[in-house]
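Every protein chain except one is present and positioned as in the full complex.
The block that comes next holds chain A.
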Amino acid sequence: MSTLLRADGVTMRFGGLTAVDRVDLTVDSGEIVGLIGPNGAGKTTFFNCLTGLYVPTEGEVRFRGALLPPRPAKVTRAGIARTFQNIRLFAGMTVLENVMVGRHTRTREGLLSAIGRGPRYRRTERESRTVGRELLEFVGLGGHARETARNLSYGGQRRLEIARALASDPGLLLLDEPTAGMNPQETRETEQLVCAIRDRGVAVLVIEHDMRFIMNLCDRVAVLVQGSKLVEGAPADVQADPRVVEAYLGAPQEETA
């Protein structure tokens, strides 16, 4: 099993605040890795460092062995896609168009071919459309392709964000709290979806607060507390670790949920 992502000593400082502090993390291909931690631990900031939205103050990120430049477009092209904690869809575009935007880095039709519309352009557009529809089917939005994205249900919007990310043919998918605000049933459906994504050969790094989700899905879990990685290991071990319990609850206690 090869290492897909390797983050080495990633540090992010905002003025005096160290939001992410020398975090090392690896994700192997075929893995689902969980990233947990209390609010404000720096999980989202760490994602932003991985995807080039932030330039890490220190440290480096390698993907498939190659150093990742901190430029979102290059990161996406290299094969890392993400979703956002607060849904960020292209609300005014149709559901299908959203997914087609996800194909951006995998197509290269420029101005002239858009004007000329030769056979190659038409083939690429058709392909983008087909891939888009297939992905919508995959996340369970098959019947909604022509709707405007903002008219989807909350759960539908989350799934559309995943489909849009998958459209860039990623090797690694970063999910930032994919079940936030979902009811238990939607959460179970998302679990199945993440499993199915792994079965497509896409590794997943997921931030989540729902412990059942983490226990059911993850091969490995890393815990981030106040910017640094506290522990890392199998979900059951991590859950039982007294340091983790303390980080969440402040004092030695019983079960977290």
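In this text, a residue touches a chain if its C-beta (ideal position, glycine included) is under 8 Å from a C-beta of that chain, and two chains touch if they have at least 3 such contacts; residues count from 1.
In this text, contacts and distances are computed from a predicted model.
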item: Protein that the absent chain corresponds to, by UniProt name, given "Protein-arginine kinase activator protein McsA", "Branched-chain amino acid ABC transporter permease", "Alpha-D-ribose 1-methylphosphonate 5-phosphate C-P lyase" or "Xanthine dehydrogenase family protein subunit M"; value: "Branched-chain amino acid ABC transporter permease"
item: Identified contact with the non-displayed chain, of A:Thr76, A:Thr179 or A:Gln239; value: A:Thr76
item: Chain A residues that touch the omitted chain in the full complex; value: 51, 53, 72-73, 76-77, 81-82, 84, 86-94, 97, 100-105, 107, 109-111, 114-115, 117, 121, 124-125, 128, 148, 150-151, 157, 164, 168
